[in-house]
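One protein chain is absent from this view; the other protein chains keep their places.
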Amino acid sequence: MTKHRTGISRRGALQAGVGLATGAFALPGLARAQATSIKIGILQPLTGALAFDGQAGQLGAEFAIKAVNAAGGVKALGGVNLEAVKGDALSTPEGGVSEVERMQAEGVCAIVGGFASPICLAASQAASRYDLPYIVDVGVNDQIVNRGLKNTFRFGPGSSIVSAQALDNLVKLNDAAGKPIKTIALVHEDGLFGSGLAKLLETELPKRGFEVIESIAHPTPSRDMSNVALQIKAKNPDLVIPSSYYGEFVLLARTMQQQRIKPKGIFAILNGAASNYRFVKEFPEAAENVIDTNHWYDPRNETAIALKKEVDGMGKFFTYNVALNYSAVLLLVDAIERAGSVDRAKITAALETSTFSKHIMPYGPTKFVNGQNTGAAPVNTQVQGGDIKVVFPDAFANAKPIFPVPA
Amino acid sequence: MFAPEIVIAAVINGLLTGAVYALVSVALTLVYGVLHIINFAHGAILTAAMFAAFFAEQAGVDPLIAVFGLAPLFFVLGYGAQRYIIGPASHGEDSNTLLVTLGLSILIENALLAAFGSDTRTIDVPYGFSTVDLGFVFLPAPRVIAFAVTCVTATLLWALLKKTDTGKAIRAVAKEKLGAALVGIDVAHVYAVTFGLGAACLAIAACVLLPSYYVQPRVGDAYVFVAFTVVVLGGMGSAPGAMIGGLFIGVVESLSGLYFGESLGQLGIFVIFILALLVRPTGLFGARA
Partner (left out) sequence: MTVSGARGMFSAYAPILVVAALLALTPLATSANTVLNAMVLALLVALAGQGWNILGGYGGQFSFGHAAFFGTGAYGTALLQARYGLNAYVAFAAAIGAGAAVGAAIGFLSFRSGLRGSYFALVTLAFAEVFRIVANASPFTGGAAGTLLKLDVAPGNFQFASRAIFFWIALALVTLVLILTRAIERSRFGAYLVAIRENESAAQALGIDTFKVKLQAITLSAAVTAAAGAFYAQYFLYVNADIAYGAAVSVEALLAPIIGGLGTAFGPLIGTLALHGLAEGAKALTGRIPGIDVALYGALVVLVIAFAPKGLRGLAARLGRGLSTRWAS
């Protein structure tokens, strides 16, 4: 599963446009192709703990580059083709920094990706040394955009946007269903992500008329979720809000199923598993009806549907990473078109004023405020009949929420 | 503050978890008791066994059937590892053994990573979601099975050590290596047999663990530190100590998780471990230079 190598793919290198420096090596037969290409850095954790996400992200970026080149390249620059300089961040921040250095040496005009917050934090900072525009795909840590780095833009929503949306959506979902939810139990991992979210929910949920009757922290990794399940069982809440990573949520969902614990709903926030196709495939019963607040593609967008078909056809999962990176590359190309140049300062300026709307995400038009795309938002997905559907907000939904879950 | 049936359920859960701890710890303590080395590759061997059980299941063999093949296989692998790698490479020095088993553990974990990636893999067995209903709590079938298998394994191990010639030789070497060698016991062979038995125990643990857990290249680490703690508490080299220690730690972990939160449980294990090492090192280990 790790066939991707870093560096220029062989196919890429054989294309005539390999940048100014190697333009002289262009094969005679390809001489009528463009003399130069526009290099963009595609940085993802292709190996290591985050390989699954990183490879999906790279796939999305590749599809976008293919689409742009097939449509005649970057028109403002006379139809020049895009060329990916792929980098493997090795799932570590220093791996990301090393690849930024290499991309800089190879003359990229901007970098897209990063996936995990630590990688995004370190890599965007390394890029800022060279005033190299950096578009973050996923990394939800709000420090990424709060540091005041001029070169860093985040296309997806940060954790504060996600948690605010989650609260709003929960209220709307509950109201629409006739307010079946009164009591809530929180289950969260004890790192900053889970604890911070739990703290926020503990203060915000009561303001919205919910009672938090239990807040259970657990470590990562956990060997056993039996006690967590027991506590949930004892309190018998209407709703469980889990914020955990993949392994722990899978354990929790399985244990709850074993213990016949059936709340009226499981409403996850940025959960590692709840909107993950692998979980749905491996444990269809435990996954059924779980709702997640997370990144997702726009299921009504025609490009997204076509892309999903293609990715499914390759035997791969069309995760949000694919859609997000696909969109982020198009965002960058839009900026290059408007800048009319690969000059870094001009691209940065073009990104700052971007109103890009041809993405395949359930977002409004792009608008960057201090580097954060304020048009970005998460959606609520629900596992229904072994598939993941968008159930909220209505503008992007492709299914009706099953809420409360029938006992 | 918790209803009695919750507390009792937590204790039972602790016993079920503790049984697996016990099995992993018995394997560790057995090797320690005879070879007087701490096997740092313990976690890596458990991980390897879990991968083996995983692929057996993918090939259509239930882990509970596969155990009959994997336990002998891991016995042979363990025997070979000690006889042909760890023993000769260490030149009879404990400090070398330490580094050789560490080297092996790095090798095994990363070879698994290279071969299978870092994905978290789970299996879905037919009895995965079956439960035993005690009225106030549902006991997951896989973990009840794990408990039973641990009891059977411990009994078999006890019988082997007490009733067979091999067992006698193992006990003789554990007590007095030089004396055993003088009466004609092949010490290198006994060492390897012991190491093999430890690996076989881990294979059994892997097969009962997998249906209710997951496997990835570092999964063994989560268990091995608990095993270290159990072994230190139960007395290095003492198999009954490891059995009782494992069950004890399982219950303590479960109850402290219930009363003080799950996060503290993990830190608690390390703190108990450090304190046990610092406060009564010689007492717990016996007199050893």
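Note that the chains take the letters A and B in the order they are written out, and that residue 1 is the start of every chain.
Following the convention adopted for this analysis, contacts are C-beta pairs under 8 Å (C-beta built on N, C-alpha and C of every residue); 3 or more make two chains touch, one makes a residue touch a chain.
This is a predicted model, so every value here is computed, not measured.
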(Q) I'd like the shown chains that the missing chain touches, ordered by label. (A) A, B
Q) Given the contact definition stated above, which residue among A:P118, A:P157, A:P299 or A:P401 touches the chain not shown here? A) A:P118
Q: Can you work out which residue in B:G14, B:G33, B:G78 or B:P217 touches the chain that's missing from view?
A: B:P217
Q) Looking at A:I40, A:V97 or A:L324, which makes contact with the chain not pictured? A) A:V97
Q. Touching the missing chain, which residues of chain B?
A. 37-38, 40, 85, 88-91, 94-96, 98-100, 102-114, 117-118, 217, 221, 225, 228, 263, 266-267, 270-271, 273-274, 277-279, 281-282, 285, 289
Q. Can you list where chain A touches the absent chain?
A. 2-3, 5-6, 46-48, 51, 88, 90, 92-94, 97-98, 101-102, 104-105, 117-118, 121-122, 125, 128-129, 141, 143, 147, 149, 190-193, 195-196, 219
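By definition in this document, only the chains that are shown with their structure count from here on.
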**Q.** Centroid spacing, where centroids are CA-atom means, of chain A and chain B in whole angstrom
**A.** 39
Q | Residue ranges of chain B in contact with chain A within the complex | A | 2-3, 6, 9-10, 13, 17, 117-120, 122, 124, 128-129, 131, 137-138, 140, 212-214, 216, 222-223, 226, 254, 257-258, 261-263, 265-266
(Q) Which stretch or stretches of chain A touch chain B in the complex? (A) 1-2, 48-49, 51-52, 190, 216-219, 221-224, 226-228, 230-231, 233-234, 246-247, 250-251, 254-255, 257-260, 282-283, 285
